[in-house]
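Here the complex is missing a single protein chain, while all its other protein chains stay put.
Presenting chain A:
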Amino acid sequence: MKFRSKIIDVGCLNHFTRVVNTVSKLTKSCVLRLTRDHVYFVLSGKISTGGVSMWCELLQVNFFDEYQMEGVSADANEIFLEVTPENLSRALKTAQNAKSVKMKLTKKNCPCLTLAAELPSLSSVSRVVTHDIPVDVIPRRLWHDFREPQMPDFDVSIYLPPLKTMKSVVDRMKNLSNYLVMEANLKGDMNLKIETDLVSVTTHFKDLGNPPWGDDGSQTVSQSRDDDLMAEVRVDIRKLQQFLTGQQVNPSKAMCNIVHKRILHLIFLHEDVSLQYFIPAVV
């Protein structure tokens, strides 16, 4: 197993750092999956994390100037590592003005992801700062836990309102209740509702637009569904807030799919990065 990569462009470095920061805000530990063309940060839904799962996909060539990878074996040319994204985030934080950043898989006392940044210095010789981030290699037999999630058979798919607005609404609602109901329909209407013994609050959004999932989506239902019919899902508000707060990359497209009373599937798309987040419904 081998992995060596290098980022030289400052813009790419910043972008990569922001993605890592976003991931680190969502989870303490996740799986870093390296393939020939992509880099993935995966969190598989477990009870311990409240059932949320995350799938973040980066197109390697848009970030790294050099990228060499040799997987576990020829027919399984991938590497799965369990890593603490916060460590990676911390290591990248102080390397923002580096001339180059190299990332490679090494073995010190244990397998490590080593980040070496070449920093500008006062003398002719650059300063080199090296961070060794301990990782766990995930054996092949467990790889199936971290497969790409299937697009759920959603009832409604809708674009999200501006993130800042949504975030401030959710922040305020969090003070009142632990659970939030999100409902949306195919006419582009979305409501965020909370209800307690004393008060119920609803925020209405209109004309958001619905993404056209055509033949490549698994949808056949959309035609027969009544446009006005709301699909709703009740989720833990803290999970939603955590997701919205952690965003450091402004997505070019932000949308969500709702499976009625089952799952809230949030999708953020950017040129080189896609981030999917699944929040299960709470009864």
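As a working rule, contacts are C-beta pairs under 8 Å (C-beta built on N, C-alpha and C of every residue); 3 or more make two chains touch, one makes a residue touch a chain; residues count from 1.
We take it that contacts and distances are computed from a predicted model.
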Query: Between "Electron transfer flavoprotein subunit beta", "Calcineurin B homologous protein 3", "Cell cycle checkpoint control protein RAD9A" or "COMM domain-containing protein 6", which matches the UniProt record of the unshown chain?
result: "Cell cycle checkpoint control protein RAD9A"
Message: Considering the complete complex, identify which of A:47, A:74 or A:125 is in touch with the unshown chain.
response: A:125
Query: Of A:48, A:109, A:150 or A:175, which one is in contact with the hidden chain?
result: A:109
Task: Tell me which residue among A:6, A:25, A:90 or A:225 touches the hidden chain in the full complex.
output: A:90
Statement: In the full complex, chain A touches the hidden chain through residues 87, 90-91, 94, 108-110, 112, 121-125, 127-134
